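I'd like to ask you about the structure that follows.
Every protein chain of the complex appears in place save one, which is left out.
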Amino acid sequence: MGVSRRNFLKGLALGGTTGYLAMAGVSSTVMKDVFVPKPLVGDTDIGMCKSIKCTVVSETSWFNNARVVQDMKDAGGLLVNQYIIPWTNTGVKEGYNGNNAGGYSTLIDIEFMDGTKKKMLLDCGWNTDWMDVCFKREGVDKMLDNKEIDLLFVTHEHFDHYWGVESVMKHDPGIRVIVPKGFYKEGFDLLKGANFPVAHVKNDFPHTGKLEVRESGKVHPIYPGVASISFDSAIITRVLGEQALVFNIKDKGSVAVTGCCHMGIISFLQEIKQRVKGGDKIYGVQGGLHISPFEDWDPQYDDLIKAIPKYGIEVMGCNHCTGYLTAEKMVLAGLPVVQGTARFKSKKKLYLGNGDQIKFG
Amino acid sequence: MSEMKAMSQEEEKTEFNWPGFIVGLVVGSGLFYLTIKLISALMFSRTAA
Partner (left out) sequence: MISLKDHMWLESRVLENRMPQPLRGIIGLVLSLLFFYGLWWIFMDPRGVLKWYTPQYGYMYIRWILIVVIWQAYVFNFWPFSLKWRESTHPVITGAVLILVNFAIVGAVIWGFFYNFLGHYSIPYLSVDRLVGKGMTEFYAREYSSLAILMFAAIASWLSPIVPVCFENHPWQSMKQPARGITVFCVTALLSVLAFFCLMHPHYHVLFWPWQEYAAAFPWWYEFAHTLHGNFNVGWVMCGTVAIWMLEVTFDRYPFIMIKNKIVRGVVGFLGVLAFAWLLFFVFNFVQELAWGPAVDGAKRILAPDWRYLHSGELAIMMLIPAMILNFYFDNGPKKYGPAINIALRFLIIIVSTIAFHALYYKISPPLLGTQAAYSHPQQFPMAPGILFICVMLFHNWFMDFWPGKKRVGNREVMLDEDGNEIEEGVH
């Protein structure tokens, strides 16, 4: 190779490396906006409804935090499949008849613009003995017998949101069921009738109604003014996928109703803004927000408390896995957290508890 | 780490080549642009978790 050609190639190599790094620096800083995708503006019209009333059938998923954490740790940690964890179901002082398991379930009454009404059940809890008592307390058992509840919307496959399904199926096995994409085989088997003795979960009443599986990346309509959005989040104890509800309340704005919101309430609100027409007006939030469920903390949660006021939420009906510490800090930050009555084994009045109701609209 | 010996005798005769360097700057910048186009094509997702 001639010296001049070698020199040229050497210069080329030096310039190439320098140019690559320089372009990297420039495009990742001053030119960033040219390349980064712009956020979407919500264009899916989900219609409108007049109002919703949420009744907290049960928000106490379990009664002793340390016990449930220890159960997971003893089984091998947070990555172990929930269906093979021997959950403690006896000898827990704060439990329901010694059983640490409770469950999460919300009854939603929807009033449409033409005055008609529908009911749906968001999640069906965990311990069927406890769920039977809660369903009886709120009249859900009779509503299911009379087929007044149109739909069981399962937010995600977690033990405390789904394993009480027998308490629903024994009253109305033909109920329409919607689950998020990500359910594992065990989850589908449980719906069809199965027994997992290690984890103390079973369903002896096979589902006979319609089952829908909803994927992420779009808005799924349910009724006028009611839709769901799914997320692909991986969650502890081998669970994948979560979905949540969005309601468009006339003259008020969007209401986000969640089970656990593992994807994060801000991510959910962003999805509503970017997919639902008119979704940038957020009126209310209800449900678990999964921030400090074990009363642990992380500066990321402080980031949330500092950022969430700018979403203009007027009513915060958070509970369950939101965590009392989060609620305490939200109240201090001036956020409109709705207080509860601390009845039926809910511990504090800091937020909505078992038997409490909240209306939007 | 184990090879620190730098220039050979031939290399000591070489000079800094400006045309090569400038062409290299353009090529290098272009390669980074291609890199980000490739990454966007492979990785872009509004539902990734």
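Letters are used for the chains, namely A and B, taken in the order the chains are written, and counting of residues starts over at 1 for each.
One rule holds for everything that comes next: contacts are C-beta pairs under 8 Å (C-beta built on N, C-alpha and C of every residue); 3 or more make two chains touch, one makes a residue touch a chain.
What you are looking at is a predicted structure, and each value in this text was computed from that prediction instead of being measured.
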Inquiry  = For the chain left out of this view, which of A:79, A:113 or A:198 touches it?
reply    = A:79
Request  = List the residues of chain B that touch the chain left out of this view.
outcome  = 1-4, 6-8, 11, 14, 31, 35-36, 38-40, 42-46, 48-49
Note = Per the touch rule stated above, chain A touches the missing chain via residues 6, 9-10, 13-14, 16-17, 20-21, 24-25, 27-29, 32, 35-37, 39, 65-66, 69, 73, 76-80, 232-236, 240, 263-264, 266-267, 270, 294-300, 302-308, 325, 329
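The definition used in the following text is that only the chains that are shown with their structure count from here on.
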Message = Rounded to a whole Å, what is the gap between the Cα centroids of chain A and chain B?
response = 45
Query = Which bits of chain B are touching chain A when the two form their complex?
reply = 10, 13-33, 36, 40, 44, 46-49
Complex contact set, residues of chain A against chain B = 3-4, 6-24, 27, 35, 37, 40, 216-217, 231-234, 263, 274
